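Missing here is one protein chain; the remaining ones are kept as they sit in the complex.
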Amino acid sequence: MTRARRLGTALLGGGTGTVFLLLVLIFAGILAMNPGFFEGPSLMAFLKQAAPLVILAAGQYFVIVSGNFDLSVGALVGAQVVIAARLIDGEESRTVPVMLVMLAFGIGVGLVNGLITTVLKVQSFITTLGMLLVLYGAIRLWTGGAPTGSLSEAFRTPGRLGITGVPVVGQIPWALLIMLALGAGAILLMRTRFGRILMASGDNELAAKLSGARVDAARTAAFVLSGISATVAGILIGGFAGVSAQVGEGLEFTVITAVVLGGVALGGGRGTALAAMAGALAIEALFTLFNQMALPATLRPAVQGVIIIAAVAYAARRRTRPALQSTASPS
Amino acid sequence: MIAPTPRRLGTTALIYLALAGVLALGAAAVAVDGGNLFATANLVDMLTRTSLTGFLAIGMTLVILCRSLDLSVGYVAALSSLVAATTMDGQAANIPLAVGLVLLVSGLIGAANGAIVAFLKVNPFIATLGTGLILKGYLDTQYKGPAGDVPAVFQQFGYTRIAFVPVSALVMLAVAAAAVWYLRSTRTGHHMYAVGGDVEVARMSGIRTTRVLLTAHVLCAMCAGLAGLLLAARFGTGSAEAYTNLYELDAIAAVVLGGTLLLGGKGGVAGTVAGVAILAVLDTVFNVMQIDPFAKDVLRGAVIITAVALYARRQLDRTARRPRFASVQGRPS
Partner (left out) sequence: MQTTRLAFAAAAALGLLLATGCTTDTPADDAATDESAPAADSGEWFVQAEYDEQLAQRDIEPEGDPNTPWLQAIEPEWVDTTEFKREGGDATVCFSNASVSNPWRVTGWITMQEQVKVLQEAGAIGEFRTSDAGDDDDQQISDIQAFVDSGECDALIVSPSTTATLTPAVETACASGIPVIVFDRGVNTDCATTFIHPIGGYAYGADAAEFLVENLEPGSTVLALRILPGVDVLEHRWAAAQQIFGDSEIEVLGNEFTGGDAAEIKNIVSQYLQRGDVDGIWMDAGDGAVAAIEAFEDAGKPYPVMAGEDELSFMRKWEETGMTAIAPVYSNFQWRTPVLAATMILNGEQVPAEWVLPQEPITAADRDEYLERNADMPALHYAKFGGEDLPGFPDAWRDR
């Protein structure tokens, strides 16, 4: 219900409407292939596995809208899952303390990214690329190359289980509820003064600074929010599927694609959190559609590439603002 | 060691100083470990490592100067290695045809990238990520493993060396020199700085910005084509799997290490070559010292951030003090 209403308002609202149009088209495609997909349980299953990417997209949105990039989220998600497995090591009682450690770690990584970018003036592409390498290597150095330990049942609950016995849908996944809560939080946050500063610092840094906004602080906070979102995503992904050595790999590109699909301009200053999250949902739906169509697996990247370019080009045409921004490469 | 340098030292000079610093530190570390960084084997290793990233980074410099980006170069290089190897098919007589075909194919991909960025107004990050995915789909569908056969003559490109300088590194330096000349002495080269500085101002001053962008992308992809030819020469065959190595990120890191702004409009190929060399020296030092592969990643990440941090602040200050468009006249460093 909520989703339908949100979808409706956003479509009528225009602006970043492309992503919602895309979402409708993809869902229509899935419906044509397999009407059963829209029955409660399978829809819930879809939302459960889409939740981590949606949450990551919300985090990445803050960073991108303020004019930066966070390429380290995939490695951070992977690191968090490995940290959880190693520290919990199957002990139920350690679940909550370890989650707090993970949260602190996620905040710490975000803070380091933010401070290096704002204080040391390193372009965020390089900061977070470096962080990606550091996290990837450090976590393997710590575990001797492959994840060790195991997760507790309690740790796996948020990502894997839900409220059972609900009529029609069967199970409402915790992941969905967490996604809705954080998504709503992200939307509300953008309506606060902090949100406006963030948007302004991406749109016109100088003007924002002149108007007395603490641009650097806001941008650093955006990286911290991204780190937190990667932590939550890590908890959900680890909960959903358990530990594997490859977890999180390549997520950074998927999530940036999702945010841009949502009409958020790389370079900052434009786009809404809701549309960014819808972009993530669209990407997940697209993968589902490919699966439903039984499209040969090797061809999927090609089709994905065409759709992404087409969607972003379409959105760029509809924009009223001059095209100047859209060719800008963010720092 | 960078702080005391005189304030009017150019960015490029600063980067070569950084390279010298990395070399000195690396040599010291290797010496403590009981080795010699400047032994022939290590020099060869260092220079060989510069070739591949070098080709990619030179092309990448051009697009980044235009405030664009190309994330598809790894895929272009992989495809080029296959086009080269399958066209040569073991026959030395086919080499010219294969080289021509590689440059044509990669140039066309570059043109597509440029057109999507310039005409469809798609952000280059997404545009080239998208074309990269399309190429990946093609490669995955078409090739289930290495294919083609490179004749021994062409393999010389990857293996021959004069004293301790590999031919591939010489070719890379020649391409770099050509690119430096291109940026300094041709109109399109100058325009690249203008487009990267401020595309609107550039347009209003009569520069055909779309054409400049298109040219940069075509040249960048052709450089990736050269990288693909080098891969084919080294492998003796073509390999689709080459795209898994994220060469594009290495190239971008090298460009930024070389002092070119990701925001465009400032920097140059000479700096890029130093950036490539810094990464190669690091790799060789790590190899000689047998650093744990995971520690290598950590150190690499830390060094990249530190190096850029060391001169980023100063560089940004300079940019901020000058009006952006001034860099059109500014010397390509």
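Residue numbering begins at 1 within each chain, and the chains themselves are lettered A and B in the order written.
Just so it is clear, a contact is a pair of C-beta atoms (placed from the backbone, for glycine too) under 8 Å apart; a residue touches a chain by one contact, two chains touch by 3 or more.
The shown structure was predicted, so the numbers you read here are calculated from the model rather than taken from an experiment.
One chain is not depicted; across the entire complex it touches A, B. Screening A:Q49, A:N113, A:T220 or A:T272 for touch with the missing chain picks out A:Q49. Screening B:A242, B:V255, B:A270 or B:V303 for touch with the missing chain picks out B:A242. Residue in contact with the omitted chain (choice from A:L111, A:A241 or A:V306): A:A241.
Contact between subunit B and the unshown chain involves residues 39-42, 44-45, 48-49, 52, 139-140, 143-146, 155, 158-159, 231, 234-237, 239-242, 244-245, 283-284, 287, 290, 293-294, 296.
Touching the omitted chain from subunit A are residues 34, 36-37, 41-42, 45, 49, 52, 143-150, 160, 237, 240-247, 249-250, 287-288, 291-292, 294, 297-298.
Heads up, the rule we're going with is that only the chains that are shown with their structure count from here on.
Note on chain placement: the centre of subunit A and the centre of subunit B lie 30 Å apart, centres being C-alpha means.
The residues of subunit B lying in touch with subunit A in their complex are 64, 67-69, 116-118, 120-127, 129-138, 140-141, 199-200, 213, 249, 252-253, 256, 261-264, 292-302, 304-305, 308-309, 312-313, 316. By the touch criterion given at the top, residues 116, 120-123, 125-127, 129-134, 136-138, 140-141, 145, 253, 256-257, 260, 265-267, 296-306, 308-309, 312-313, 316-317, 322-324, 326-331 of subunit A touch subunit B in their complex.
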